[in-house]
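A single protein chain has been omitted from the complex, and every remaining protein chain is retained in its original position.
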Amino acid sequence: MFGPLTVKPSESKGDKTGSWRTLVRPNYLHKDCIACRMCLMICPEGCVKGKEKNAFSVDYTFCKGCGVCADICPKKDIEMVPEEPKEGDR
Amino acid sequence: MENSPLFKSGHTACAGCGQAIAARLVIEAAGANTIIANNTGCLEVFSTKYPETAWGVPWIHSLFENSAAVASGIEAALIYLGKKDVTNVIAQGGDGSTGDIGLQALSGMLERGHDILYVCYDNEAYMNTGVQRSGLTPFDTNTTTSPSGVRSSGNLRPKKPIPEICNAHGIPYVATASAGYPQDITRKVKKAISIKGPKYIQIHVPCPLGWRHETNQMLPVAKLAVETGLYPLFEYENGVLVNRKQIVPKPVEEYLKSQGRFKHLLNNPEEIKKIQEIADNNIKKYGLKVEA
Partner (left out) sequence: MKEFVEGSHAIAEIVKACQPGVISAYPITPQTHIVEDLAQMVSNGELKSQFVNVESEHSAASVVLGGSATGVRVYTATSSQGLFYMQEVVFNIAGMRLPVVMTCANRAVSAPINIWNDQQDSISLRDAGWVQIYAEDNQEAVDFHLIAYRLAEDKRVMLPVMVCMDGFILTHGMETIDMPEQEKVNKFLPVYKPLYKLDTAEPMSMGLLADPDYYMEARFAIQETMKESVGYLSEISSEFKAVFGRDYKDLLVEEYHTQDADKVIVAMGSVCGTIKEVVDEQRAKGKKVGLLRIISYRPFPYARIYEALKDVPRVAVLDKAVSLGAYAPIAVEIKAAFYGKKKGPKVISSFVAGLGGRDITLESVHEVLRRLTAKEINSDFIDLKPELLKEEYGK
């Protein structure tokens, strides 16, 4: 008999840590982006995707709103904006 | 480096965790043909809570102090199977599990010459258990077991020099890195992986919770540690210092001001002087100062 033991990456969907955001979320302006990819590299969640200029985006299912991407962007093309109230928020 | 499957989203690290950033950079630099042995600690706990795992590579956690030994066993098995040449082995852990409780296992791994890269994520305390002091906690740092108070200015001992200890084992590559310089982490990991034998990389990773700074300050805080000379970035190859990041030194007070864990020092010029001395000694020892 076996109980909980191993997990394959395909079996794991991850926790929806986007629900952690309460104050701010990143807003990608898509104006001055030079596709340096620093935002993609620095995200602790690895939830920034993109390849072309002005075409990088965040997966808000996982983004925790830490703001490091906005801080690292050399063109200040990412701003932290107030988080939208979610269902269930008062 | 798309939303890489090697270290996936959905892990439960604190927002802005320096260790999560570094861990992702490390495994992406090492690539899919890598097996990881991980010590107990923040990284292990937030990345593998059953039934979730953030890891897209084979990954094992055993105990707090033995990833270096477990990795030694993995490496030996791979050699036996004839697969070592195409598989990287990484052993990793935090500063406590590496430099304190795991120092014996690390030393054994280095001495035996296993072809393993050891990565230490140095957030300078036992963070996972609540910010207790470790052997790598810097001088005068406020932690829960080295709190500042009437009789004490925090941790009264200097930082244990693990990179130097590893270097003394005569291994081919020792380096320090910082989450403030992400591309440097990638470069150093790729370089280490290309070298055969035991390698050690220690990465300075800010912990917004334990160091008490805003989550979006991870980069400036990490950079200040390097720019003041308090966290020298260097590379040793076969015992010879081959590279160091040169700086225009900033006064340590700028670094101390940036985090709550040093707040108690800000009106204590005597202690700040001692810390400046540590930075100055590093600058001298490693030749960090950019010549005018």
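Order of writing sets the labels: A and B. Residues in every chain begin at 1.
Definition applied: a residue touches a chain if its C-beta (ideal position, glycine included) is under 8 Å from a C-beta of that chain, and two chains touch if they have at least 3 such contacts.
Since the model is a prediction, treat every value here as computed from it, not as a measurement.
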Given B:A15, B:A29 or B:I74, the correct residue touching the omitted chain is B:I74
Residue of B:A37, B:A179, B:I201 or B:V221 touching the missing chain in the full complex:
B:A37
From the list B:Q19, B:T48, B:Q217 or B:Q276, pick the residue that touches the absent chain.
B:T48
Contact with the hidden chain, among A:V7, A:V24 or A:M80, goes to A:V7
Of the residues listed, B:G56, B:G180, B:P208 or B:G229, which one is in contact with the missing chain?
B:G56
Hidden partner interface residues of chain A, rising order:
1-9
Contacts of chain B with the absent chain, listed as residue ranges:
32-35, 37, 44-45, 48-51, 53, 55-63, 65-66, 68-81, 87, 104-105, 107-108, 111-112
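Criterion: only the chains that are shown with their structure count from here on.
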Here the gap between chain A and chain B, centre to centre from mean Cα coordinates and rounded to Å, is 24
Quick check: in the complex, which residue numbers of chain B touch chain A?
1-5, 7-13, 15-18, 20-21, 24-25, 48, 50-56, 182-183, 208, 214-220
Please output the residues of chain A touching chain B within their complex, sorted ascending.
4, 7-9, 11-17, 20, 37-38, 40-49, 51, 59, 61-62, 64-68, 70-72, 80
